[in-house]
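A single protein chain has been omitted from the complex, and every remaining protein chain is retained in its original position.
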Amino acid sequence: MSEFLDAITGGLQAGLGYQAIFFVLLAVGLNVHFGYTGLLNFGQAGFALLGAFGVAVSVVRWDLPFWVGIVIGLAAAVLLALLLGLPTLRLRADYLAIVTIAAAEILRLVFRSVGATAVTGGTRGLSGFNADFVALAPWAGGRQYDILGTRWSGAQLWLALVGWTLVALTSLLVWSLMRSPWGRVVKAIREDEDAARSLGKNVYAYKMQALVLGGVIGSLGGTVYALGLGSVNPDQYQNANTFLAYTALILGGAARIWGPILGGTILLFLVQFADTGLKALISNGIIPESLLSPTDVASLRFVLIGVGLMALLVFRPQGILGDRREVMLDAR
Amino acid sequence: MTHAPDRVRRHGLRPRPRITRRQNGTGSTPGFRGRRPLVLTLLVAALATVFAVLLPGVAQAEGEQVLGTLSTSRSGPIEGVTITVTSADGKEAGKAQTDASGQWSVDLPGPGQYTVTINAGDLPDNVKLGTGGDTREVNVASGRAQPVNFGLSDGTTGGGGGGAGKVIQLLVDGLRFGLLIAMCSVGLSLIFGTTGLTNFAHSELVTIGAVVAWYLNVQAGMPLIWAGVLALFIGAIVGALNDLAIWRPLRRRGTGLVAALVVSIGLSLALRYVIQIIFGGRSRPYVGYQNQRAIDYGLFSLTNRALASIIISVIVLVLVALMLQRTKIGKAMRAVADNRDLAASSGINVDRVILFVWALGGALAALGGILLGLSDSVQWDMGYRLLLLMFAGVTLGGLGTAYGALIGSLVVGIFVQVSTLVIPSDIKYVGGLLLLIVILVIRPQGILGSRVRVG
Partner (left out) sequence: MPAEPSPTTGSSAFHSGDAPRRLAQTALRSVPWEIGVAKPDPAVVVDGVTRTFGGLTAVSVDHLEIQRGGITGLIGPNGAGKTTLFNLLTGFDQPDTGTWSFDGRQLGKLSPHQVARLGVVRTFQLTKALSRLTVLQNMLLGAQGQRGEGFFRALVPGVWRGQEKANTERAMDLLARFKLDAKKDDFAGTLSGGQRKLLEMARALMSDPKVVMLDEPMAGVNPALTQSLLGHVKDLREQGMTVIFVEHDMDVVRDISDWVVVMAAGRVIAEGPPESISQNRAVVDAYLGAHHDAPLTVEEEDQVLAEAEREIAREENLDGEVFSSDVPPQERTEK
């Protein structure tokens, strides 16, 4: 029974902590891309990587204040979006998908390469850059706080507060954009680019704006994750995270403001719950270790996420918040 | 938290470490960085490096260890070299000699700082140590098996050979690699052409082929050739099952292309990690072929298995082309890829053709996987790491055309290899992907594609 409670509180902590904020921000960005504009960005992890390393490199290597690092990370994300969008946004949707995947992989490989070690720390990454950020907390960063059975350090609480505020602000921004005529054009592009063109809308420019906006939001996710962990490593920003964020988005409901928030929180809760739960079952001998070892549990989570993603798209493409009738109209 | 296991896996023990300059955890030692230019001329079984970047290992639970493999492309594995490990206080902690496959390992009394020394005198004449010298400082964490890498070079690609020879060697390697990509991507392209699906799970067809062949070869003790043939059929069946179980029902439901694409991503993720659970995170070679020496053909040198890989690829691809061109089913496939409705209205059973395309794609991908496993070794995510290059090849050639995929893949393969002349080989993969982006800017329809008409 206590293991069950542990699993629940572990899940809660994951669903509310910086990991969840990371995925929620990735998903909010993807919601702008995929949910509203219909852009297939499969390289969101690349944007997050830039956000994370923006802070880390600025503070560790260049001795800049961390907020300058955040700005640098954002600027890098804008640049990446422009670089990706320039060649591909005029082409068919799946070209963007392939190019964004490639770009995320390129970034990761370059950042972890030996040649880049002097800047990025290579495969070891960088650490020790979040002290200034933690020091800003209005309470003691080192103290432990118990909330509803979950245990948080002051620093984690501070990060969660800042992170969820960021989620709120970005969601508010997306909401106010999407109810405006700008949002209407963007949704029209999602439905049919040519129709939007024939009505005098500069589809290319709108797609570019959406790509930049979503990418920047994704990079903020990377920043939060880096500040939360206190270290960065290129391999933390593998593209599997992009697919997790997609799962979160579709689980919550694409093209819904609350979709990514709900989806990200629930997904992280479930993943952590399954992780802790399965490990407890193995250590209790309920699941024989010959069948499933504790190291396999980590892999099993990805299997479940993959299967879950498929099942969602086939059986409940509208997610939790969506309208099935509306989704069924989707002809893409 | 989702990253943690990956980091553990990547940083953990690599059972058969390749000699690359990439050394987890020691990447920032000064000797390491300084060696970069040499890296280009590094032995490393030429092909392996593409993936060495990502080589996963598995954390081993008990006992600290240092280990490694001594091998160069010309000499093959080097046997009988003495390795000495001393602890921080200068005491000898252990000694080992490399075995027939060039591997060595030394068990340690506990975690801490160790100095690993290679006896350079034991090395064959043509093999030299890298600029890092004959010692390595390693920090072994608790429970870790720490790989140690002496940057050996045998002058195959560096030294006296000079520019032209190196280029030709890389061209031949690139040709082999490109043919391998082509084999995997022809199916991908045909599937796209006939169904419109961008199949991200194609990479798992590659892995499944290689893994099935490994089980038949190593566990069941079959000769690799028969294991390969059998795996080929199983690959075809898996491909066909893919269509029957997932994609045909989804087509019937009228699932959109984008939704189908995301489904394939989910499938890829699930299959990949199922394979990891079953097969494990290690990279494992096929039996009987891993210790081949490169044979010198004058301008370039090749191992027999690489030569076989080239020959098999060429034969199979020619057969596929003949099939597309001459046979009824091949013509039907091209017709469906050209215009599905026209094909359907002229009496072609589209569903059957698509099923056949899937089976063919599965078989080809499996064969590609086996050849890849032969030149490197079999890993749970080998296909996934090839996937982007497959996409690059397919896009380069023009989405949906079989011959385009072939040419595009060859270009990508050769480009990736030859680019190591200019860029460090640990990011040569990047070159192929950049090429993809550049081509999209210049000629979005690909080499063989035609301009897209709108409206």
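Note that the chains take the letters A and B in the order they are written out, and that residue 1 is the start of every chain.
Here is the rule we use: contacts are C-beta pairs under 8 Å (C-beta built on N, C-alpha and C of every residue); 3 or more make two chains touch, one makes a residue touch a chain.
Keep in mind that what you see is a predicted model, and the values were worked out from it rather than measured.
Note that of B:118, B:145, B:179 or B:197, the residue touching the chain absent from this view is B:197.
For the chain left out of this panel, the touching residue among A:183, A:228 or A:277 is A:183.
Within the full complex, the residue among A:5, A:118, A:169 or A:199 touching the omitted chain is A:199. Set against the missing chain, the residues A:132, A:191 or A:289 yield one that touches it, A:191.
Panel shows chain A; residues 92-94, 173, 176-177, 180-185, 187-188, 190-192, 194-204, 209, 325-326, 329-332 of it touch the chain omitted from the view.
FYI, only the chains that are shown with their structure count from here on.
Chain A and chain B, compared by their mean Cα positions, are separated by 29 Å. The touching residues of chain B, counted against chain A in their complex, run 1-7, 10-11, 21-22, 24-25, 27-28, 32-33, 36, 39, 53, 58-59, 198, 246, 250, 253, 255-259, 261-263, 265-274, 276-277, 388, 391-392, 395, 399, 424, 426-427, 429-430, 433-434, 436-437, 440-441, 444, 452, 454-455.
Residues 14, 19, 38, 40, 42, 86-88, 90-95, 97-99, 101-103, 105-106, 109-110, 112-115, 117-118, 121-124, 194, 233, 235-236, 238, 240-241, 243-244, 246-247, 250, 271-272, 275, 292, 295-296, 298-310, 313-314, 317, 330-332 of chain A touch chain B in their complex.
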